[in-house]
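The next block holds one structure in the form of C-alpha cells; read it before the comments.
Of the protein chains in this complex, one is absent; all others appear in place.
Up next, subunit A:
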C-alpha cells in the first residue's frame, strides 16, 4: 500500500494569506480538529457512518416509517419514534459488545457474578481475534505493494492444517498445541505463496490469482470435510472431527465464568501484531518490503530482488492468515469445523487493514472495532437487523477510503502535505 499525497493543482501548498495568529494550545487543537488529517478523518468517518446507519435504521423500521406518514399532522411522533429507535438500537449494539446495563444492575444487586459482566467484551475479543490475523495478512502484503485478497482462502487452509495436526497426533500439550498452531501457519503460508510465486515468475496479478484461490480453498474444504479422514465419526452433518484436548487453545477467563470464550489466540494475535510491527520497522526484511512497496524500480536498481520479495511477503501474509485459521480450529471451533466456521473473516481482514492503514497497531484497533460491531449485532438481533453491523463497516471504510468526501461534507481544511489516501499499487 502506498501513501499517496494529493496536493492542490499547482503542486504547491495552498496560499494562506491571513496573518498568523499567535498559536496557543487550544487554537492548535482546534485547527487539528477541523483539519482533514488521517486521525480526524478516521474519527469523522466513524461518526458519519453511525449517522448514516441511524438514517437507515429509521427507514427500515416499519413502525417508525409509519409515523412519518402523518409527519405533518404530528411531527413529534416521528421524532420520538426515530430517536427511540436509534438510541435503542445503538444501545443494544453497545450492550452486546462492551457492557450490558442489565447485567450491571444485577451485578450491583449481587445477583450476577463479575464474569457475567465481562461476557460482551469476551465476545468482542473472540470475534476480533481472527480479524487481527487476517488484517495483518492483508496489511503486511499492502506494505510490499501487494493486494492480498486471498486471506479468506489462507485462513481456511490454516484451519485445515491446524485441525489435521490437532486430531491426528497424540502428543503432550506443550508440544501438540504449538505444533498444531504452526501447522495452521504453514498451511496458510503455502497457499499464500502461490500468488506470490505466480506474480514473481509470470507476472500474474496477485488480486486475480488470490481471489480464485479463495474459491479453490472454500470448495476444497467442502470436499475434504466429506472424506473419511476429516469427517466427524459421531455427527452426520458436514462437520470435522474435534481436535484432541491437548491441542485446544486454553481459554483465558473461563475460571471467572464458563461462558467467557476468549482464548489464548488473542494473545498470539497481539504478539503477531507486535512482531509484524518489528519486522516492518526494524528488520532488513521489512526495509526491503517497504522499499519494494513504495518504489519497486528503485528497489531493483539498489539490488533488491523484487520477485523473491513478493514471494516471501505473500508467504508471510498467508502464514498470518493461516494462524487466524488455527485460532478458529483450535479455539472456538475445536469441537469440529464446518464450512461456516471461517465466516467472512478473510474478506473483513481487507477492510480491517484499510481502516488500520496497514499499520499493525491500527489493524489491532480496527479489528477490535469490527469485532465489537459483530458481537453487538449478533447479540442485538432480532430487535436490531444484523446487517447493521456490515453496513456500518462498509460505510466506515467508504469514508476512510475517500478522505476528500469527508473533507467536502464537513468543510475541513487541507492539512499540510495534502490529503492522505490509501491505495494498493497497480490496482
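One rule holds for everything that comes next: a contact is a pair of C-beta atoms (placed from the backbone, for glycine too) under 8 Å apart; a residue touches a chain by one contact, two chains touch by 3 or more; residues count from 1.
Basically, contacts and distances are computed from a predicted model.
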item: Undisplayed chain, where the name is taken from the UniProt record, one of "SMP-30/Gluconolactonase/LRE-like region domain-containing protein", "ABC transporter ATP-binding protein", "Amidohydrolase-related domain-containing protein" or "Glutamyl-tRNA(Gln) amidotransferase subunit A"; value: "ABC transporter ATP-binding protein"
item: Of A:54, A:86, A:149 or A:299, the one touching the omitted chain in the full complex; value: A:299
item: Selected residue (touches chain absent from view) among A:248, A:291 or A:400; value: A:291
item: Residues belonging to subunit A that touch the chain removed from view; value: 2-3, 9-10, 12-17, 282-288, 290-291, 294-295, 297-305
